[in-house]
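Excluded from the complex is one protein chain; the other protein chains are retained at their positions.
Labels for the chains are A, B and C, by order of writing; each one numbers its residues from 1.
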Amino acid sequence: MPAPELASTPSSNGKVKIGVYVCHCGLNIAGKVDVSSVVEFASTLPDVAVARDYKFMCSDPGQELIEQDLRDGLVNRVVVASCSPLMHEATFRKATEKGGQSQFYFQMASIREHVSWVTADGDHATEKAKALVAAAVRRVALHEYLEPRRAEVLPDVMVVGAGIAGIHAALTLADAGKHVYLVERETTIGGHMAKFDKTFPTLDCSACILTPKMSAVRSHPNITLWTYSDVVGVEGFTGDFTVRVRHRPRYVREDLCTGCLECIEQCIHKKGKFDDEWNEGLSKRKPIYIPFPQATPAVVVVDPETCIWFKTGKCPQTCIEACERDAFDFEQTETFDEVKVGAIVLATGFKTFDASKMPEYGYGLYPNVYTSLELERLLNAAGPTGGVVELRDGSKPKVIGIIHCVGSRDAKHNLWCSKVCCMYSLKLAHMVKERTGAEVYNFYIDMRTPGKGYEEFYDKILREGVHMVRGRVAGVSDEAASPEEEGHLVIRAEDTLIGSVRRIPVDMVVLAVGLEPQPDAQDVRRLFNISCGGEGWFTERHPKLAPVSTFTDGVFLAGTCQGPKDIPDTVAQAGAAAAEAMAMIDRGFMMLEANTAHIDDEACSGCKTCVGLCPFNAISFDEERKKASVNEVLCKGCGVCVGACPSGAAQQHLFTDEEIFSEIEGVLAYV
Amino acid sequence: MSEASPGPVATPSSFEPRIVAFFCNWCTYTAADLAGISRMQYAPNVRAIRLMCSGRVDPQFVLSALREGADGVLIGGCHPGDCHYQEGNYNALRRFELLKLMLRDFGIEDERVRLEWISASEGDRVQQVCNEMTEQVRALGPLRLAVPSEGHGRADADEPALQAVGREAR
Amino acid sequence: MRPFGSFRRWRSVKDQSKFEAYLDPGFASEIATIPGGEKLQQCIQCGTCTAVCPMSAYMDYTPRRMIAMTRAGCRDDVLGSLAIWVCTSCYSCTVECPKRIPITEIMHGLRQMAVEEDRYPRRFTTPVMAQAFVEMIERRGRSTESWISVKLYLRTNPWLLVKNAAIALRLIRRGRLGFGRESVRDPGELKAFLAATERPAAVRSSVERVRQPTEAVA
Partner (left out) sequence: MRYSYFPGCSALGTGRAYVESLHAILDVLDVELAELDDWNCCGATAWPSVDGVKAVALSARNLALAEAQTPGDAPVDVVSSCAGCYRALMKADRTMREGGEVAERVGGALDSIGLSYEGRTRVRHPLDVLVNDVGVERISAKVVRPLSGLTIACYYGCLLVRPYAAFDDIYDPVSMDRLMQAAGAESVDWPLKTRCCGGSCYCGGPMIGAMPEATLKLSYTLLREAKRRGADAVATVCPLCQFNLEGFQDRMEREFGDRLDLATGFATQFLGVALGLDERTLGIHRMLRWLPRRPSVAEGAHAGA
């Protein structure tokens, strides 16, 4: 990149001439703040050469105003009073650079997010805006000439989580020639989608559309697939992450096992005895198992918790005998891998709400109360009943009640709408009706079907004669108020559209459990140094304009780890995350913030306070000279060392003590 | 909404406290942006200065603010364990505790300086804390430093105490 | 069933629109002054309150509708409703509400307003009982079941005195219904105490500072 001709260089700072540009932001600012009075005030401030206002400073003509003034030599420093720097700092820095000045000769005053949007009174707002402008003006006069920093971006990518989001992101990247490390905690990839029978609204078979992608992952030359593995450490920074991955022992060698399943057949346990997690506990598995036939990789796993050999050491080990490939290795232990990647895509997914937290719905108390995920397994041809919907006693349900919003939209549990439950409840209603001919009642608070073909699907379900009751279910019980209720579960709800309480006896209750962040979301977030809301969904950089990136450059989000979403949205987001990661990698470098710390050799007293404080080990100490120095490549620019330095030797670019003192004076310069 | 969050307009007292806030870029400043996006009205008395991390807050910033005429100082950082720079907020906390001890010696009430953990998603906390702090400081009245000077708390050569630890001493 | 079979029914059909002039837009904010009452605005009309309410089947408006009507400003319908007096204060709705609206407290608040505005159903037992009860406590500090029942029946339906005589007699014989009047030691002081709560908090703050040690009453 050719460096533009700079009017001022480190040596020739020249006379400071500040241009102040106050944005109206339509009426967003001007509706509250008296912009002309702010401009008038700004023009009285020291070193201010030009003060202007404009409807939209971020627009091309707005930026052109700045560039022109810079080119004309009217100004050599720029202050824009508009929105938050988190919004448009980059825009205006670029404009400043285009005008021929260092991009860092710029400062922003946030008079929208911090003033006009949050202040009730116009006079107060104007006064506060002036103070913020005064602070920015004082500060920018002190800004120093800085070279922008660049960091190289490594070419490989890590994708964490191999549900449909992770799979899609990994395949997109791999197809573009990037090497992808795909890490999955479970023994197979596929995630929740692999458990479903059909998907709304098209009712295409989940396995039919997912398994080809799963095997593509397995065979792709650019994908290193690590299942039964998790990320235990992330180090480094944007473009250069070192990720440590732990592989849990399967006690079967992945490279040898062919997935013939002969060992399972030969296990000393003649029948499954332990709850099969994949089938939500609706069937039993052996200590050696494979979650489902199309599991990827098709490698069996031994569960040491239940395997007789691990528990007692006494077992004829018929499994080993059965294996023609000698794939068993009971001595396996955890192993670790460390890889260097340039970008990370997080696709860690969700968990479903634990229905036993709502005892009023009787889950765990009445055997015929199921969660939606359990019903998905019952409907699945590869599920515990081979796709037959039957109750735990083997009988067929004649009346089925599906309760929406379980755990969602509820101040006692999760406040949010889980977005997918209305649609999947309609899908389940259709499927159980088709398979069993049962009468199906759906109990909903509000019907939410925004999405392509979704309302049409709702219409189809209505035509099929599924009963829709608008009312949140108050309780499920086996109390019989009349002979018809005897022997049934009774669902009690107000049918709010008729204004009466209804008691509907059913044989099977299905709880449409909502979506929740993974229980360890907070740990994962800390590991990757991104943020999340109190509830645990990962926070995107901007809810609208940067929905797949995070505040940590190089870490992207895909799928439900960011919030509830359905499969189409998840896949779209995964594609977007892959594209953004790719854009970063293909460029090959990242621009970094210039705000690193540095230590003035003269002033350093050699007290070493800073050395221990730096969380990134960026400060080293020269024992001979008794001076500390900062490695600006490692420095991330937090300024902790600067705040602690007793002699004022440590300083931070763009946040020097002088700059902040002047900003303090500025905000206190009341008018 | 303005009734629910009494700004200084609604109260009879004519004293408008001046509060300088230091917000970390990743959590509290972002939360303040969120408060803005959500149009949460709060007292205009709090004026935020953006720092990359609450750990950057030098005690001298606080002293300087008080000396320059602030009646209170608010520091906002990420929740413990959530620091974008791993543990800058712990540094802020340790420094803050010491700072409070020192301020007590100057006769500055504890309520005038406040450290709050506000995460990026807690826009409502920004509103609440700013309003609370404004009311608290308003109740305390203008800051009068141990050695009073003309005007209220303005930088002045008659304030040896604060000045000694203040900016000029560096 | 023939809904309009009788000429009386179809002749009496009236316009049931709720015209804005009929509504009281400030009604909801009055209710919001009850602690927690402001949450009423967050109601999503899910009907959980109605479905858990043991009495909703006997109400003229279900609890959910009461909230909607309050929010819409149907002041006359709400305060004149039977529903607020049918509530048994069992707190099921309050506990189950997914929006944590303290519906029972709102019902109590509506009752207070109905009493203040003197528009409760005259011979319905709950309001009459509440008032008879309050009068007795104000006078004596404790209640006596026998007398309160007598008072209640006299004011609502004296026939019930006769109708319930048999059970009363059985209770009397077993020593479970006495006619001795219970009372606190100094009913006058209690009355003054209750009256003192009517003073707004600020007026009295000077008195509060000189709080006496409490052995006076012990």
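Quick note on the criterion: contacts are C-beta pairs under 8 Å (C-beta built on N, C-alpha and C of every residue); 3 or more make two chains touch, one makes a residue touch a chain.
In this text the structure is predicted, and so the values were computed from the model without any measurement.
Trainee: Taking the complete complex into account, which shown chains does the hidden chain touch?
Mentor: Per the touch rule above, the missing chain touches A, C.
Trainee: Residue-wise, where is chain C in contact with the chain that is not depicted?
Mentor: Within chain C, the residues touching the omitted chain are 34-35, 54-55, 57-58, 86, 88-92, 94-95, 102, 104-105, 108-109, 111-112, 115, 124-127, 129-131, 133-134, 137, 141-146, 148-149, 152-153, 156-157, 160, 164, 167, 170-171, 174-178, 182, 184-185, 189-190, 192-194, 196-201, 204-205, 207-208, 211-212, 214-218.
Trainee: Touching residues of chain A against the unshown chain: what are they?
Mentor: These residues of chain A touch the chain that is not shown: 359-360, 475, 477-481.
The definition used in the following text is that only the chains that are shown with their structure count from here on.
Trainee: Indicate the lowest number of steps between chain B and chain C, counting one step per move to a touching chain.
Mentor: 2
Trainee: So how far apart, in whole Å, are chain A and chain C when each is placed at the average of its C-alpha atoms?
Mentor: From the centre of chain A to the centre of chain C is 50 Å.
Trainee: Could you state the distance in Å from the CA-based centre of chain A to that of chain B?
Mentor: Between these chains, centre-to-centre, one finds 32 Å.
Trainee: Could you please specify the touching residues of chain A with respect to chain C in the complex?
Mentor: 360, 409-412, 445-446, 470-475, 492-496, 499-501
Trainee: Using the touch rule from the top, collect the residues of chain B that touch chain A in their complex.
Mentor: Residues 2, 7-9, 18, 20, 25-27, 29-30, 32-33, 35-37, 39-42, 44, 47-53, 55-58, 60-61, 64-65, 68-70, 78, 81-82, 84-88, 91-92, 95, 119-122, 127, 167, 170.
Trainee: Where on chain C does chain A make contact in their complex?
Mentor: 44-53, 56-57, 62, 64-65, 96-100
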